[in-house]
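So that we are looking at the same thing, I have put the structure below in structure tokens.
Here the complex is missing a single protein chain, while all its other protein chains stay put.
Per-chain residue numbering starts at 1, and chain names A and B are given in the order in which the chains are listed.
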Amino acid sequence: MKRIKTTKEAFNKDLAALLDKFDVFAPSTKQGKLDYLNITDPEDITWTDDLPYKSPKETVFPRVEEIMRFTKDDVVPTANVKPVLLLGAKPCDIESFDVFDGVFTSEKGLYIDPFYKERRDKMLIIGSGCAAKKPGCFCDERGYDMTFSDKCDAFVALDGDDMYIDLITDRAEGLFSGSDCPPREVNKAPETTLKIDAHENDIFTTMPWEDWAMSCIGCGTCTYVCPTCHCFDIRDADDKGEVTRCRLWDSCMYSNFTLHAGGTNPRTTQAARYRQRVMHKYVYLRDNIGITACTGCGRCIRLCPGGINIHDTVKDIMGRTGKK
Amino acid sequence: MSMNPYLPIPARIEEIIQETTSDSQDVKTYRLKPKTVIDFMPGQFVECSVPGVGESTFGFASNPLVKDGIELTIKRTGRVTQAIHMLSAGDTLWIRGPFGNGFPVDFFEGHDLFFVVGGLGLAPLRPLIEYVLDKNNRDKYGKINMMIAARTPKDFIFTYDYDRWASCRDVHIYQTIDAAVPGWDKFVGFPNNLIKDIEFDGQNTIGLICGPPIMIKLNAAAFKSLGIATDRIYTTLEMRMTCGLGKCGKCNIGHRYVCLDGPVFSMKELDEMPGEY
Partner (left out) sequence: MDYTAQTNALRAAADKLLSEGTVDCVIGLTPNEAVGFPTPIVIRNPEDAGKLVWDENCFTNIAVYLLRTTGRRAIAAKACDVRSIINLLAENQLKRDEIYIIGMQCPGMIKDGEPAPGCDQCPSSVPGISDLTIGSDGSDTYQDEKMEPHGENVTEWMENSTDAEKKERFLKEIDKCILCFTCRQACPACYCTACFIDRKADPWRQIDADRATKIAFHLTRAMHLAGRCTDCCACEKVCASGVNLRYLYRGIIEFVSDTYGFTTGVDPDARPVMNSFTSEDSETGFLGR
């Protein structure tokens, strides 16, 4: 891993040259709250050690995405999206792409999702570290180092006006100018202490889900701000006969998520929906793709109007199943 | 199937058959001619859409050995099915598939089969019935019982097939309705109360159930009490689905996806899964 040193000014200049080629997403406060926003001017980037409010999953999994267009007797997939450069992604958010890759492009999933794959293959990720945990953050317990991740193409660190760039993959070579400097010292990742080893049936009916989900109002914010939540719906839009088919986010916390056309609903209570969210992340997906779908970013905890805490729920499950 | 599993192909509606004759007339069978041949196994399903309205999930309802077209039996229930019922012969539906696991027809070989179906539940089992009754396959399977239930005499579907099915070797068809009506000389009542009166060898029978969730549960219990082991009782589940590819998260039951690991499950498998269906 090579490391180069440059200045923020020079970096911004190099970045400006990339704006034509990439849709650049970076942390910015230009809309108020700190979020990963599509920026058109490097000056709009908010260089910070803070974790943005929402996750960057929109860069590969847009909230609404046209996937195809119907013609009279054919259907044309929507193709050739502009590549995304995700800049300043925090280590927990970088980890989340592993989950998305597992669901959408791994062989275990049987089918490859072509729309996700196209975006993901073209995407360039430049990470940056966190200085401190926010209230609710628990990335360390999930085994992630908040200061660094090498699951991206490059990693930047700002020191005053100086900028250090770790070049991790070949794709990051030559994008930014700078002078060589000694490589970064990588910390050992912390041990994963928060995970569920119990079998799904040992947890499904035996845990006090009603108590845990008591204050849930079914708003779905947890799933919308989550970096790994990926459930979606497909809807058609008919604009005066021009029919497009779109994929859009859905949420297992909504009451109509599993509602059949005939009126049957296998998941009728908010407690069952909360159970689905926790189990899907910590049990089901681990069984299916081998990854626990939680990065410990704490967003769902900080933004839950009901004060529901997935970290405490999982901790409680670990205690009750005797696997600490 | 195309490389992109989200892309549907057009299928021309060749013929529309009115199935139920009750007042709402809400079940129709659509004979479709897809642009390219869709090869499927009994128990698999297809995603079918009306552009601009949306997509919905239907089990194949026709003989899988007939390659020049498929049939879908569709009840008018929601938005998409409403739109489909507005279409006429000559119109186009868009379909993608096949998806799902299908029935383990090889495992069934050498066994007797006992079908218990309620209402529209006969539709996803019809491909299996046609498959085992095919002249090249009939000898691989033993005695076949069918208990077909419907709310009223007017709610039976595929009635035009019953005589042909019954004319095959060792096939016995029983019909039952929920409540007695004048002129009805067949069974009355729920199948789970009736199957004990029908002669079959529990040790060598595959039980196949399809119907509303409560019917699956009651008849599985009935089959079990009559000696069919749970790994020989099969059903096919209905769940809300969006993608059919194990990604959208809707049909998730435990770590399984009904669209990938199902829709056909044995009761043994279902007993090991969280009961969220």
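The criterion applied here is as follows: contacts are C-beta pairs under 8 Å (C-beta built on N, C-alpha and C of every residue); 3 or more make two chains touch, one makes a residue touch a chain.
All of these numbers come straight from a predicted model, not from anything done at the bench.
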Omitted-chain contact residue, chosen from A:L87, A:L124 or A:V225: A:V225
Omitted-chain contact residue, chosen from A:M1, A:A17 or A:L248: A:L248
Interface with the unshown chain - residue positions in chain A: 31-33, 35, 53-54, 63-64, 66, 135-136, 214-215, 217-221, 223-225, 235-237, 244, 246, 248, 251, 254-256, 259, 261, 298, 301-307, 309, 311-312
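Operating definition for what follows: only the chains that are shown with their structure count from here on.
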Interfacial residue positions of chain B with respect to chain A in the complex: 3-10, 49, 51-56, 77-81, 92, 94, 212-213, 238-240, 242-243, 245-250, 252-255, 260, 272-274, 276-277
Complex contact set, residues of chain A against chain B: 67-68, 70, 73-75, 77, 103-104, 109-111, 113-115, 200-201, 204-205, 230-238, 241, 243, 245, 250, 252, 257-262, 264, 266-267, 272, 276, 279-280, 283-285, 287-288
